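Below you'll find the structure, written out as structure tokens, and then a few comments.
One protein chain is absent from this view; the other protein chains keep their places.
The block that comes next holds subunit A.
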Amino acid sequence: MERVIVAMQDPDMGVKMRNQRLLITVIPHAMTGNDVIEWLIQKYNITEEEARHLGGLLVQYGYIYPLRDPRSLLLRSDDSPYRFQTPYFWTSSRWPASELDYAIYLAKKNIRKQGELVDYEKENYSILHKRINHTWDFVVMQAREQLRASKQRRKADRIVLECQEQAYWLINKPCPGAFDVLDLGPERCNVLSSRVALIEHSRRALGRNRVKSSICLESFMKYSEQYLHHDPIMSGCLPSNPWISDDTAHWTINTDMVGTPTRLRVERWSFSFMELLNDSMGRREFMIYLEKEFSAENLCFWVACEDLRHGESSKIILKVEEVYKNFLAPGAARWVNIDSKTMERTLEGIKRPHRFIMDDAQMHIYFLMKKDSYPRYLKSELYKNMLAKAIVPQETKKSVFPFMRRQRHSSPSPAMVTQATEDDGKAKGAGPTGTSSTTNSQI
């Protein structure tokens, strides 16, 4: 930010500064709010709204202070005069605002005009009074001295100095409830690292395989293009974006187990194998296809391995045994065809089962499905029928009365859905009544 301020103060290219009038006194080296905004627009090629926002921030952080209404740190885009804060007072120099200085400032204010202190300032004043009581005489004396000295200055200077100081203290000791510009969050500290480890890491990094930039970047282009129509923010969504129209139709037609899927959804299955597997309906369809081809055990094996990898730690041993019994043991009911080396390795590993023991075998089966079954599925009648059956929802026309707001219904919480399937025996009615209620909420 300071870069900007320094640029602004540049005599040739900076903001035009003139003598501004404040009521009757003339203040030198001041500029109007409008000037600031104009200059920002020009220099950074931004819109007026952004320039106003930026200028406002400069004032809030204390780099520019207002002369006319010094209590409110706002940038007004008219001819209210502003000045640059001296670097001594910049927030980045982080002099901790000392209590003594603050006490002197408040004392000065108090002396100058009785009752000018605002509530929170009065509170702070009395707190300080109690805390540094021993130096209170010094404080009061300093305050009086400073006031006397300032009376001897020209009015213009006096006003400037007062506003300067006030802005500084407004920022450093803000009104409670107003937001504190200096609030930064928890401290971040540094931990040492070993240079030896760094060298190790660099050596390893040198040995990596890298791909040419052109190939990588092309893949980004392709990906974006492929998914362009699936991105609701870029191409809108049918029938309508629920957040804009308050209509949840888009979600209801895309639920997991809907009768007829949408066309976009079915198309997405053809983008990559992972897309097909991630969609539960896609997975189901694929399973049906595999059953026809008598290779369904592959998918079952993959699902079981995923469950092992991500499931509870306590059940690992149990699950590994199950997988072995069902898929790997010779003569198993759903024996999967893995190459002998991987099979050997896996069988060895089963003796000491852990979460990732099936990874090699799982990877093998995954790529088998991806290279073989998946492309055939995409060309199969099953998939083509699905695609033909898939619906393309109509875009809902904007309602005739734009102010008529639809009722927003809440949906059953996912936590409840699983609870309902758990207590299978209990009456289904007991669950939904708790959460679904129609509400007509205001934005």
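Quick note on the criterion: a residue touches a chain if its C-beta (ideal position, glycine included) is under 8 Å from a C-beta of that chain, and two chains touch if they have at least 3 such contacts; residues count from 1.
What we mean here is this: contacts and distances are computed from a predicted model.
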item	value
Which of "Guanine nucleotide binding protein (G protein), gamma 7", "G protein subunit beta 5", "Myotubularin-related protein 9" or "Globin domain-containing protein" matches, in UniProt, the chain that is not displayed	"G protein subunit beta 5"
Residue, one of A:Ile127, A:Met141 or A:Leu217, that touches the chain absent here	A:Leu217
Subunit A residues that touch the omitted chain in the full complex	1, 3-4, 40, 43-47, 49-50, 53-54, 57, 87-88, 90, 92-94, 179, 183, 185-186, 188-199, 201-203, 205-206, 208, 210-221, 223-228, 230-234, 237, 241-244, 248, 250-251, 254, 273-274, 306, 309-314, 355-356, 359, 363, 366, 408-411, 413-419, 431, 434-435, 439, 441, 443
